[in-house]
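For this view, one protein chain was removed and the others were kept in their places.
Think of it as A, B, C and D in the order they're written, each chain with its own count starting at 1.
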Amino acid sequence: MDILYKAFVEPFLFMSEAPDLLLQTLWEGLVSGVLYALIALGFVLIFKASGVFNFAQGIMVVFAALTLVGLYEKGVPALLALLLTAGVMLLLAIAVERIVLRPLVNQPDIILFMATFGLTYFLVGLGELVFGGSPKEMIADALYLPQGTTELTLLGGPVRFQHLDIAAAVIASIIIAALAVFFSRTRIGRALRAVADSHKAALSVGISLNQIWVIVWFAAGIVALVAGIMWGARSGVSFSLQIIALKALPVLILGGFTSVPGAIIGGLIVGVGEKVGEFYWGPLVGGGIDTWLAYVIALLFLLYRPQGLFGERIIERI
Amino acid sequence: MLYREAGQFKTTYFSDMAVFRLREDRTGLAVVVVAAYGLAFVGTDFLLQAVLIPFLVFSLAAIGLNILTGYAGQLSLGTGAFMGVGAYSCYKLMTAFPDVNVIIWILVSGLFSAAVGALFGLPSLRIKGFYLAVATLAAQFFLQWCFIRVPWLVNYNVSGALDAPLRTVFSIPVVGATATSQARYIVVLTLVIALTWLASNLVRGRIGRMWIAVRDMDLAAELIGIRPLQTKLLAFAVSSYYCGVAGALMVFLWYGGAEYDVFNINQSFFILFMVIIGGLGSLIGSFFGAALIFIMPILLGIILPALLVPFGLSIGAETIEHLRFMIVGALIIFFLIVEPHGLARLWQIGKQKLLVWPFPY
Amino acid sequence: QDSIYVPLFTYRTGPFAGSGMHIADGMHDYLEMLNQRDGGIGGVKLVIEECETGYDTKKGVECYEAVKGKNPVIVNPWSTGITLPLIPRAAVDKIPILSMAYGLSASARGDIFPWVFNPPSTYWDGMSMIIKYIGDKEGGLDKLKGKKIGFLHLDASFGKEPIPLLEELSKELGFEVKLYPVAAQDMQNQSSQWLSVRRDRPDYMIMWGWGSMNGGAIKEAVRSGYPMDKFLSVWWPGEDDARSGGAGAKGFKMLNWHGVGTTYPALQDIMKNVVDKGLSKASKEKVGELLYNRGVYNSLLIAEAIANAQKLTGKKVVTGEDVRRGMETIKLDPARLKALGLEGFADEIALSCVDHNGHRPAFMQEWDGSKWVKISDPIAPMGDRVRAQLEAAAKDYAEKNAGWPKRAEACDKAS
Amino acid sequence: MEQTTQTTGINGVGTEDLVLSVNNIEVIYDHVILVLKGVSLNVERGGIVALLGANGAGKTTTLKAISNLLHAERGEVTKGSITFEGQRVDQLSPNELVRRGCIQVLEGRHCFGHLTIEENLLTGAFTRRDSNAAIWRDVEAIYEYFPRLKQRRNAMAGYTSGGEQQMCAIGRAMMSRPTMILLDEPSMGLAPQIVEEIFEIVRKLNESERVSFLLAEQNTNMALKYATYGYILETGRVVMDGPATMLRENEDVKEFYLGVSEGSRKSFREVKSYKRRKRWLS
Partner (left out) sequence: MRPPLQPNRDTDNTLLAVENVSLRFGGVKALTGVSFDIRKGEIRAIIGPNGAGKTSMLNCINGFYHPTDGRIIFKGEMRRKMRPHVAARGGIARTFQNVALFKSMSTLDNIMVGRSLKMKAGFFWQLLRYGPAIEEEVAHRKVVEDIIDFLQIPHIRRTPVGRLPYGLQKRVELGRALAMEPDLLLLDEPMAGMNLEEKEDMARFIIEVNQQFGTTVALIEHDMSVVMDLSDRVVVLEYGRKIADGTPEQVKSDARVIDAYLGVAH
């Protein structure tokens, strides 16, 4: 009885008692959601456009952020460093296409997935070789990212909003809107979806996989750079950041591998669900449940919709 | 003419259905097995303890995952956790009943992991492909959380970790501080050979065919009367059984004590990669994969410095590590490009070429 | 063989590299300094070899097996996860293990773990010191009644180890404990934990973290406006971690037991003989930082144990077995420290066959925005309490590891 | 129809008039499986060439070798050469070939399942640089050829029927405005009416826009009715070739491919099994 009360009544009582905390929790959830979505977006781009599940997205985030900071430390002005980093991501995209993807065209998804794992290994080694293993600070000021905090008294309590988080939310929304339009409205966007469906058929109608792949990997590289800047400004830039990419998985799956808006909605659901769950129900079992809560949330949604909320329908025909 | 199919006729279906249809293959296998046992007596501690035992353990786990992912086509990222279930239940069993032969408990602990695996396999009826990975990821993180949060699992150990009490087989210690690497190796080798044999029986029979059918086209499989859920769950259970046993072997015969962290998501990925690079749907591929993913970095760690020293380049351990990462990554990509279907296929092609040798086709 | 082989398990790669590399540099540079300055120890050159573990148990065990054949005199796993599987092996292979202020706390009991050393203090010591410090600030331990103390820890055995003690103390002293576990994959993503902190409003926060968890926590604490002077940590954060919190991190406190900076003659020697000669991987400004000096302390113990072993056995080239004895006879009193060029670097410490830890006091230091400032006298651990934990743990280990060998090694007297 | 055949006889045509010429190619799959053992064929400008042969003869493989799609299946051309419009194309990427005007309709449909029928058609125009208006005009033209597609234009291709997908695949290829189309089993799975329709389209494109065709087809009857020239492939070798009219008169072709032995068509009911089975077993 007591346990039922604790599980089903108390949390809600608490929510109504301290609405300011609820608001703060929701805000934190939204912000983490946006940040997860930024990472997930990189996955979506590549998956949607080539059917490749890119395991290396996490390390690409780290790699981009490290390059940016590394260049800055070498004395390159921040904005130039940003441009140069974009250039590096382009080179990476070209190299990946040449060396990894081109020879593996038309192979099963899981093989390409494995290849991106090889890429991850390679990038980890290369990144550490070039930049060393020590954590670095993101050059948030030099990039004119707002710092600071606004504390508002809302619903009877102080609620804090980090300016950085607001910036992240705005930037992420812009990117996502732009990509969503790109995919559904443009010629290249359509070609990207075609490639994801079938390499073979795409080849046969003259879509240049090579070109397409460079484009999406570059786009994913840019998204990784943005994610790297945002995450870096929040948590510092180090190789352990790549672990966070794992959190992008439930987001991705929840939203559907192929949906750009799905990434953001999935991110928000996971972010908010995780924070609210941990905040109100975590203490019941000793806390730390946000390590798996996201996956369980995703699983529940999947049982209802096996292709994720916005994923393309899984075609089952015979 | 070392390797020829010609002249070896099968007069019964029975002999035609043997695993190794060619005499040469059978001899080859016998040689390998004998050599493997032989290594126990000539191998150094390093070879046995740091190379062969883990290699065998990973091969077993890879066989487990291969059954699920390679044969039945269900992608799983929860291998680490399922190994953990095996290890923790083995610990509970062998501390609760210390007098029973530990090998029995190792084998029994797999059953617990099988049950847990089947439970987490339930969503596979509805969820497929990469999406299914989330169900297994949920298993991975949830179970890992349990390992650390349920102190009962480690008998309320102050260290919160698993340790390996002394256990003997025929009064030779095989688990615990005093067990020699020889003894451990022989136990692991024997178990791995036995379980591999059973797995090969299974995958060649009706059940194996049903798994492959579900993998290749689950809709068609259902239309010819295969119950998809049962078949998938069976694959989850059998696969988790193997992983569980591998987990128990890993903790008690290799590490000799471990924290919950050894069952983390990286472990799951690690084994998945062995399976893919070795060859999905191939038992021998599991061994190849384990060798490539586990042993190759060790070799590189030994070879690289030796290679670089003559050039007057003395480089630090971390640079070697970085190079090792890069080379392993590059090699993985290289092997995939050479043969996307894994080392097992490469092996097969090699044999085929040998069969027609000296003609090119 | 006319050299002594000292393998160093290090991690300059992987998620914990940010902490690991400074430690590695400190360890390496001190030993290298001895080589350069004195030609080794007792005239025998040290062969220093790093083995990269990446903080990964699998690779750590592999490193162990790889160095085992080369007659290592001591092994420093630098990871609790790696230490655990090595403990039973060490006894068989006769290689001492030095897990300096980490690892299995029970291994402080030399009578049960003759091959394992974890000076200068256990985590229980550390926790009791922090509580004592908080009590002092509040004006007495009895003032803790009704207070709320949050415990932010890595969700692993390392982070969980002090919990039983903390809970016991809470019962006795009447304060409330709130636990905030951080999973390894969420080290840099602690907003959930800090939200809960905002909900619970603990009067003090105690942190037990490693790697990027420390920096992440400090950042989040600053972000969520937690008063930094109430935020205390065990001895693992470094300058990088504190710096990442920016100006807001000022006031953050942590336990420490050794000096920072390069004012000590031995560190000057390191500068001169190693860093300036380009033999170090550390950049100049990192020399003398907290974790660097932690590594130096680690090597100080190794070197001292080797020197002791040489004295005890009369041999020049000593083995692991000898160094184990050397370790047990470590006695670093102020005079000895001064002789080593480390006057005032650390509190004195003496180990024995029974006590492999020392249970030395540590002091509290505070981040002033750019460096650590010592702000307290040495705080002694709550001896009795810690002893009780230790007894129980040691007994527990021996019981659960049926067949755990009785100590057969003879006992040496410190010279 | 007879006229077409006669006006564009193959003999005596100079190489500059060959759109496509395949020279003695050999194809190996997976490094060990030898499938084509020296196949040569020519397609002259404005020709319709039929590629006939039993299952597994290597028709599909030949077409894929030409359009360079073999790489994607781990097959490779190990000998011989292929020229299109007078230039070697064996090393070109498939999309470059499409850009130059040679497109293949894959056997077994291969529509983009998650794209709608209309989007499928539009991807066909990927390599074109013309205005949107021109592209939409062509889409409408295809809807005119296949009214069924128009009805289902907004359906996801993966959910359409087999025949609808086949039409979609053919329409999609036509969208690239090619000068040469490699058609692999265009009639498979189509209703008789549509089959006629397709061959009529082939003829129309051929006549009005001088599009050349190489078609692998099992429906020999139809193929030889519309083609100008034919090759018969058996186990990776060309065993017979000649103008369509000639092939149609050949006794063997009649018996094995057209099913008119002794003057009239046999009923499928009366087929006996004593036929020359050996041909399977080589």
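One rule holds for everything that comes next: a residue touches a chain if its C-beta (ideal position, glycine included) is under 8 Å from a C-beta of that chain, and two chains touch if they have at least 3 such contacts.
This structure is a prediction, so every number in the text was calculated from the model and none was measured.
Visitor: Of the chains that are displayed, which are in contact with the missing one across the whole complex?
Guide: A, B, D
Visitor: Out of D:R100, D:R148 or D:R248, point to the residue that touches the absent chain in the complete complex.
Guide: Touches the omitted chain: D:R148.
Visitor: Just to verify: which one of D:E44, D:D138, D:E164 or D:D241 makes contact with the chain not shown?
Guide: Checking the options D:E44, D:D138, D:E164 or D:D241, the one contacting the hidden chain is D:E164.
Visitor: Determine and list the subunit D residues touching the chain excluded from the picture.
Guide: So the residues of subunit D touching the missing chain come out as 29, 33, 52-57, 60, 107-109, 148, 152, 155, 159-164, 166-167, 185, 188-196, 218, 220, 256-259, 265, 267-269, 271-273, 275, 277, 280-281.
Visitor: When the complex is taken as a whole, what residues of subunit B touch the one chain not shown?
Guide: 12-14, 17, 198, 201-202, 204-207, 209-210, 212-213, 215-217, 219-228, 234, 281
Visitor: Please give every residue of subunit A in contact with the chain that is not shown.
Guide: These residues touch the chain not displayed: 318.
Following the convention adopted for this analysis, only the chains that are shown with their structure count from here on.
Visitor: Relative to subunit D, which chain's C-alpha centre is the most remote?
Guide: C
Visitor: Which pair, A-B or B-D, has more C-beta contacts?
Guide: The comparison resolves to A-B.
Visitor: How big is the gap, in whole Å, between where the Cα atoms of subunit A centre and where those of subunit D centre?
Guide: The answer is 45 Å.
Visitor: Could you say which residues in subunit C touch two or more other chains, in rising order?
Guide: Each of 12-13, 21, 155, 183-185 in subunit C touches at least two other chains.
Visitor: Using the touch definition from the top, which residues of subunit D touch two or more other chains?
Guide: Correct list: empty.
Visitor: Using the contact rule from the top, write out all pairs of chains that touch.
Guide: A-B, A-C, A-D, B-C, B-D
Visitor: Give every residue of subunit B touching subunit D within the complex, in rising order.
Guide: 340, 349, 352-353, 356, 361
Visitor: Residues of subunit A touching subunit C in their complex?
Guide: Contact set of subunit A toward subunit C: 18, 21, 24-25, 28, 31-32, 124, 128, 132-135, 137, 149, 151, 160, 162, 231, 234-236, 238-241, 243-244, 246-247, 274-275, 278-279, 282-283, 286-288, 290-291.
Visitor: Which residues of subunit A touch subunit D in their complex?
Guide: Within the complex, subunit A contacts subunit D at residues 105-106, 187, 190-191, 193-194, 196-211, 258, 312-313, 315, 317.
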